[in-house]
Structures are given as structure tokens and as C-alpha cells.
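For this view, one protein chain was removed and the others were kept in their places.
Up next, subunit A:
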Amino acid sequence: MRLPYPALLAALGLAGALLFLASLLVGPAAIGLSDSLAALIHGQGEAVTLVMREVRLPRAILGAAIGAALGLSGALLQGLLRNPLAEPGLIGTSSSAALGAVLAIQTGVSAAFALALPLAALAGALASVAVLLLLSGPRGSTLTLILAGIGISSLATATTALILNLSPNPFAANEIIFWMMGSLADRSMLHVQLALPFLGLGALLAIPAARSLDALTLGEDAAASIGVNLRRLRLLTVLAAALMVGAATAVAGAVGFVGLVVPHLLRRACDARPSRLLAASALGGAAVVLAADVAVRLIAPDRDLKLGVLTALVGAPFFLHLILRTRQEGL
């Protein structure tokens, strides 16, 4: 069975919308369906309105936006590198964002004001993009880009480990470890306001890259001969992915496997066209993260199961299954 592309997008969008609704309706405060929606829209009843507007709505928005950003970044990087194993963490942005956050927690800056932690993470992410572009240079090949990304990622991970290693404060170390697991719990509208501009800008940058990624299927020389500006394409793709992954990690910590698995899963349904895979992976990523975030609340309502733990726990075996299938059928 094969869905036409618009139907595929509509189905993914519908799944995302239903899961968004589910995300609004699931939580420790037992509120009925009609009550919760009425409170969200009309603002009747003080406590319920507060729960809906300040707790569940930002959580659902962030779930959709971060999922979309991770799916889209994964599809972008797989397209640019012509490799189904590329994932958003490859260019080092997520580990650098984590390093920024860890520094903020360790130094106590994170407690200074509400957005100190995500801002520090964002600063880490942006610094890593600057270093990446500096290292790979304007004429840098795709290989230099990957190698620079791996280098930055390793350095950021090592520094994070060093901080944990030497941390004199067990509470800070504990907080760091939990933060790195990735979660959407207790996020506010401030987090939404901080992340959305970067996520939106990243998504906008992805649009002009779409067609060029299709041509890149034929390799860099053939793509350039059909009029693709490779330097511009690399810059657009890397900036877009870095902005989205940086902002996503800044507000939610590390949510793994979404950017790797979602494009892989949807590739054939998109006729393996990188341009079509972008929108599909964004919608698919949103649906997957929303579903995972509903699941963590249903599986362990009072244990604060971390989102990133669940996505990795489900994503990794699923990925192994995909590899087995790839071995049998080709990509």
C-alpha cells in the first residue's frame, strides 16, 4: 500500500493533532475532557485554567515544536550527508548545548532567573555552530564538516564529563544527569517563547535547501552541474539544523533517536526524495515526541519518567529492526 504524498502529510498532520489533544488531556490533575478544553479556551475556573494554560499547553506546544525540529534536522542532515545514519547530534550542537546547561547548573547561574538554564544551553549551541563553520571554512567539504562536528561533539561531551567528575556538589551532579535525560515536564510559556523563534528560523532556512538536496542524490559534482550552489546549501542546512537542535536541547535536554529514526521510517513513503522527506519528517517527529511525552505521563504518572530515556529506549530497538530490514531490502 502506498499513500500519495499529500495524503501522507495529511495523515501525519492528523496524527500530530490528535496527539497534541491527548497531550493536553493527560496529567496528574484529573480534569474532564470538556472541562479542560473549556478552561483552555474560555478560562472558566481558576485552578483548571492555570493547569491548562500554564502547564499543559506549553508542554504540548514544546512537544510538537521540538519533535518537528528534531525530525526536520535529521532529514536535513541525512540529505546533506547522503547518509541514512546521520542524526542531529552529529554536528555537535546538542552536546554543546548540554555543556552550556551543565555549566549553568554547576556554577549556580541556572538558579539566578527562570530562563538562565536554557539561555546558557542556547549560548553553548550557538558557540558550537560558530566554531563548526570556522573549522570547516567557506570552502570546506562535507567530510570536513562531519569531522569538525565529531570533534566538537567529543570535546563538549568530554568537558561535560570532566565537570561531573570534579563536581563537589552531589546535588548539582544529580541535577545535571537528570537534565541531560531530556524532559518536557514543568516547562512554561517562557520556554516556548525562547525556543520558538529559533525553531521557526531554522525551519525557514530549510525551505530553500529542499530542492538542492534532491539534486545532491546524484553526488556533489552532478548537483553542482545542475546549478546547485553547494557552499550555500551546506551553510543553510547546517545553520538550520544547528538552530533547531540547539533551541530544542536548550529547553528540553537531550531527546535522542527522533531525528535519526523518523526520516528513516518515512523515506520510502516519500519516494526517497529528500525535499519531500523534510515536511514529512517534521510532522512525523512532532507526532512521535508528542506520543512519547503522553506515554511517559501514562506509564509512570508519579515517577517522572524522562522523555529522552523513553525515546532512546523505544528508538534504539526500533532502529535495530530498521537496520535488519535495510539489510534485506536496501535502504
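Assume a residue touches a chain if its C-beta (ideal position, glycine included) is under 8 Å from a C-beta of that chain, and two chains touch if they have at least 3 such contacts; residues count from 1.
Just so it is clear, contacts and distances are computed from a predicted model.
One chain of the assembly is not displayed; among "ABC transporter ATP-binding protein", "Lipoprotein releasing system, transmembrane protein, LolC/E family", "Putative membrane protein" or "Phenylalanine--tRNA ligase alpha subunit", its UniProt protein name is "ABC transporter ATP-binding protein". Of the listed residues A:38, A:218 or A:314, the one in contact with the hidden chain in the full complex is A:218.
Where subunit A meets the missing chain, the touching residues are 82, 211, 214-219, 221-222, 224-229, 267-268, 271-274, 330-331.
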